[in-house]
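== subunit A ==
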Amino acid sequence: MSTTATKNAATFARGIHPGEHKQWASDAAIEVLPTPAALHIALLQHTGAPCVATVKPRDPVALGDVIGEAQGFISAPVHASASGKAAKEAMATLPNGRHVPVIPIKPDPEQPLSGRELYEDHFGGVWPTTGLDQYEPKAIADAARAAGLVGLGGAAFPTHVKLLRNEKKPIDTLVINGCECEPFLTADDRLMTEAPAPIVTGALLALHATGARRAVLGIEDNKPRAIASLRAAAAGTPLQIQPLETKYPQGSEKQLIDALTGRKVPLGGLPLDVGVVVINVTTAAALARAVLRGKPLTHRIVTVTGGGIAQPRNVLAPIGASFTDLIAFCGGLLPEAARVIAGGPMMGFAVGDLAAPVTKGTSGITVMTRADLAAADETSCVRCGRCVDACPMNLLPTRLALAARAGRADLLDRYHIMACMECGSCAWSCPARLPLVQLVRVGKLQLRAAQSK
Partner candidate 1 sequence: MARTPAEVLPTAPQQAGSPPQAPAAPALEVGPSPHLGTSATTATIMRDVLIGLTPVMVMSVWFFGWAAIVQVGLCVLTCLGVEAALTAARGRSLTIMDGSAAITGVILGLSLPWSSPWYVAVIGAAVAIGLGKWVFGGLGFNIFNPAMVGRAFVMLSFAAALGASAFVDPDALGVLSQATPLAAAKEAAGAGLPSLTALLAGAHNGSLGETSILAALLGGAWLIWRRAAVWQIPAAVLAGAAAMALACRLAGFTSLTVPEQLFSGALVFGAFFIATDPVTSPITPRGRWIFGVGIGVFVVMIRVFSSYPGGVMFAVLIMNAAVPVINRWTIPQPLGWRPKPQEAKA
Partner candidate 2 sequence: MKPTRTDFIRQAWLVIMLALLYGAALAGVQLGLTGRIDENRKNETYSVIPTLVPGALQSATLPLDFTSPDGQDWRAYQAFDEAGSHRGWVIASSGQGFAGRIDLLVGLTADRQTITGIYILEQVETPGLGDYITRDYFRERFAGKPVEPPLAIVKREPRADNEVQALSGATVSSESVAQQVNRAVLAIRGYEVPPTPDPGQFPTLPAPAPVQSDSRSGDDV
Partner candidate 3 sequence: MSDGGPTAAERFINGILPENPVYRQLLGMCPTLAVTAALQPALTMAGATAFVLICANLMISLIRGLLKPHLRILVFTLTIATFVTIADRFLAAYMWSMSKTLGPYVPLIIVNCIIISRCEICASKQSVRVALADAVGMSLGFMVALASIAAVRELLGTGRIFGLQVLPESWPGWGIMILPPGAFLTLGLLLGLVEGIGMWRAARRRRREREEGKAWTPSVA
């Protein structure tokens, strides 16, 4: 992959250059996963309240049927990602550690959509860039909600909440996040390259829904093909394509907003507080599909990549397929595979049990070899300050880690632990191999426990 580092590209302060590792799958066009033998659709796939199952065991379900009803405002329904028969509710441990109920579905051998048709249904066809004012802003948000749309960039926050207008906090800038700064992952890159049209349409819909005056798509300058294809697709629309320096975590919304607008999202606040909404490119595409075609979120693109997988690919997979299905589709694990990660290597979760299902938030499966993993053992922190120089939030990770080890909630608060977004820049830079992010997570729990007392 060629990297055209544009000098003076806009960016944020600090951050790291962990190496891109995108070569594994950046040239692999999106392929469709054959319908697996079984799907396990988790009832909690988003940030917020869990869903309640609406199907009973042995009920037949069709592709796109609601099988879990959203509870509350910050929540999103889940849909069947294949036609088939539901089974008795079970439990599964998601890669992020959540132990949640799942609805198993046994897909029918004959599916209404599969293979190329499914791909075309998602990304093909015509995506208008004009006349989108016909949709009511409220209707766009409602469609997003009905489609079970959540952020596909990582946090899985229900998208309709972001799109709803808030009188007190007007939005003036819509940011479309096409950075994909995680090493290894290429799903967004492939989508932007292969199918920029739905992204542009989705962005324009979101622009209309939020009432923003400006729409910017931020993209790291290591994806020249995607930039070219987006520029072509967005020509003549208000959507502006803005290349950014390739630096981790360029895609983190606070850093992205800083890079694009210079605004600083307040601690504990939302982009909303500075008049910005950020949505991911895949989310935008899914929004277009939900509004224009009325299709719910049943599939997502998952990058299966890394040195430990036989054939790295970008796969359009039904939600609920197991990691095993995807790995098998990509030729299986190589003997040197050492760790399977849901997501990318910087923020993803290691998976212990490959039966875990793909959820709306699963952007990739990275299979790392022993050589990729940090080799050395932990030594004492020598306060070299590399973590401090790396932290995009301007925190003191080493102090946070030491305070968490000592269980000192007062210090954790003094060092602003809650501002940490767990991006992992610090731990990546640490020559002593301290598990800084893990300790920060422990520390956050300690601080919450101390404060609730």
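These made the cut because all candidates are chains of the complex that A comes from, given by their letters.
Convention: contacts are C-beta pairs under 8 Å (C-beta built on N, C-alpha and C of every residue); 3 or more make two chains touch, one makes a residue touch a chain; residues count from 1.
Model, not experiment: these values are computed from the prediction.
Chemist: Among 1, 2 or 3, all from the same complex, single out the one that touches subunit A.
Modeler: Among 1, 2 or 3, only candidate 1 touches subunit A here.
Chemist: Using the touch rule from the top, collect the residues of subunit A that touch candidate 1 in their complex.
Modeler: Answer in residue numbers: 13, 18-19, 27-32, 34-38, 107, 109, 114, 116, 119, 183, 193-194, 254-255, 258, 264-269, 308, 310-311, 313, 324-325, 327-341, 345-352, 354, 366, 368, 372-374, 376, 379-386, 388-389, 392-396, 398-399, 414-416, 419, 422, 424, 427-433, 435, 437-438, 441.
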